[in-house]
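The complex appears here minus one protein chain, its other protein chains still in place.
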Amino acid sequence: MSRLVTLTTDFGPTGPFVAVMHGVILSRAPELRIVDLTHDILVHWPAEAGFWLSRAFRYFPAGSVHVAVVDPGVGTGRDIIAVEHAGHVFLAPDNGLLGQLLEQAADAPVYRLDPDWQARQDWPAPSHTFHGRDIFAPLAADIASGRCRPADIGPRVSEVVPSLLEPPSVSGRELKGSIVSVDHFGNLISNIDAGLLEGFREPRVQAAGHSLPLKQTYGQVRPGDCLALINSFAVVEIACAEGSAAERLGLGRGAPVSIVEGRYV
Amino acid sequence: MSRLVTLTTDFGPTGPFVAVMHGVILSRAPELRIVDLTHDILVHWPAEAGFWLSRAFRYFPAGSVHVAVVDPGVGTGRDIIAVEHAGHVFLAPDNGLLGQLLEQAADAPVYRLDPDWQARQDWPAPSHTFHGRDIFAPLAADIASGRCRPADIGPRVSEVVPSLLEPPSVSGRELKGSIVSVDHFGNLISNIDAGLLEGFREPRVQAAGHSLPLKQTYGQVRPGDCLALINSFAVVEIACAEGSAAERLGLGRGAPVSIVEGRYV
Partner (left out) sequence: MSRLVTLTTDFGPTGPFVAVMHGVILSRAPELRIVDLTHDILVHWPAEAGFWLSRAFRYFPAGSVHVAVVDPGVGTGRDIIAVEHAGHVFLAPDNGLLGQLLEQAADAPVYRLDPDWQARQDWPAPSHTFHGRDIFAPLAADIASGRCRPADIGPRVSEVVPSLLEPPSVSGRELKGSIVSVDHFGNLISNIDAGLLEGFREPRVQAAGHSLPLKQTYGQVRPGDCLALINSFAVVEIACAEGSAAERLGLGRGAPVSIVEGRYV
């Protein structure tokens, strides 16, 4: 076990919501390390959390437990699932959050938390509105510290709620995807994996009526000019050198983006 | 000792102010764990910090030392106090910040930092404007690492500055309280403890001209509709399903909220 837990939520910086998750984890397993992946996910949009988890987990030690709580259905009947993949464990509500990870890892075992098993743990009775603290935190602590394994928490399931964000698709000669995150610099980050561009000779990236060439890094255009590139997480990104592509192009999360063959433009 | 320190401030994300508190603590006691409770307290409003501390501390291991620095009077004559309660230690300026904790814990011993004792410690001379780094951080490190106890730092006192936020009060058939925090989702969090609602058969929550029923979780009304509930910290909260109650109702910290008997409305 790496004894490391990461936390991803849409809780923002306000209030002690993230901190009490740390407190619950460290109360149960003081030896664990906790890294905040990000708490700035777009509120109530699991797709962004699942995208980043699926792209970032490999930078943590094998054996890490990754908790993601973007959970508009908290306190309703939605399930909680655990996925094992590449030596890592992922915990999230079954609301499509882990859909992008499972697209990469179709054979990864998925377990659904059994309420009867949960009721037998020495956890406090959960509130109706904060399962991050009351269920996810003790579950992550117990898995990361070796007290239980994903296979212990409930039955293996074959059906989960798919991602609310459709995966990239091909339509004629066009590859269509979506902006899934916007970073602090205003770079527009899509869900189009670099591997999907292999069939293109001179790919051009189209968004909001602009057609952008694919470059290697931000410094390859003049300040203020926009470009596209394969970013450090191996997806297509739209950027403006020394500026914000989100502001310049008026785009944000969910916006369509497509790849076309430059020879035909 | 849990060897855990939490930090609560109104310093925000800017500059190295929080980080140098970590640095000072870890320089004195490298074995300690530090959790940032929140640094997004409304600037210069100790009431919000004290509210969250009083509601969140139980999720940390007994023996934790909780430091809260919302301190508009830094460098003037205000005192620094330490409170012991339920196996935890709380350090704050004597400006009402710990008033809500002391309302729950009337018998908790309170100690006032003695400037002569302070002068005998091996701490650097304090600046006039950053006691978080120069006094609170070394004091927290020394208590959390077992080098001293609250009773060592100065005389036990019986009078402290009361909270600037009045506790909930009853006026006729109405229970009156205040909004004390607003979370990242725009949920309006009051200082009205669930226990105060015991005498009500059909409590309704009134704020900004709206009268809201008490539900169990966010999913129990239609998207966009507002509701009230007892939240996961056992206080009355006003929320809008899949929306921001703060924006919808135009309310924020300090706004009045009241509970009435629904049968009489």
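Letters A and B name the chains as they come in the text, with residue numbers starting at 1 for each one.
By definition in this document, a residue touches a chain if its C-beta (ideal position, glycine included) is under 8 Å from a C-beta of that chain, and two chains touch if they have at least 3 such contacts.
These numbers were taken from a predicted model, which means no experiment stands behind them.
Considering B:111, B:130 or B:218, the position touching the chain not shown turns out to be B:130 (whole complex).
Interface note: of B:4, B:35, B:49 or B:74, the residue touching the hidden chain in the full complex is B:74. Annotation for chain A: contacts to the undisplayed chain at residues 2, 4, 6, 8, 13, 33, 35-40, 52, 55-56, 59-61, 64, 181-185, 189, 216-219, 229, 231-232, 242. Contact residues of chain B toward the unshown chain are 10-17, 19-20, 22-24, 26-27, 30, 43-44, 72-76, 127-130, 133-134.
Note that in this section only the chains that are shown with their structure count from here on.
The rotation relating chain A to chain B, fitted on Cα atoms, comes to 120°, given as a multiple of 5.
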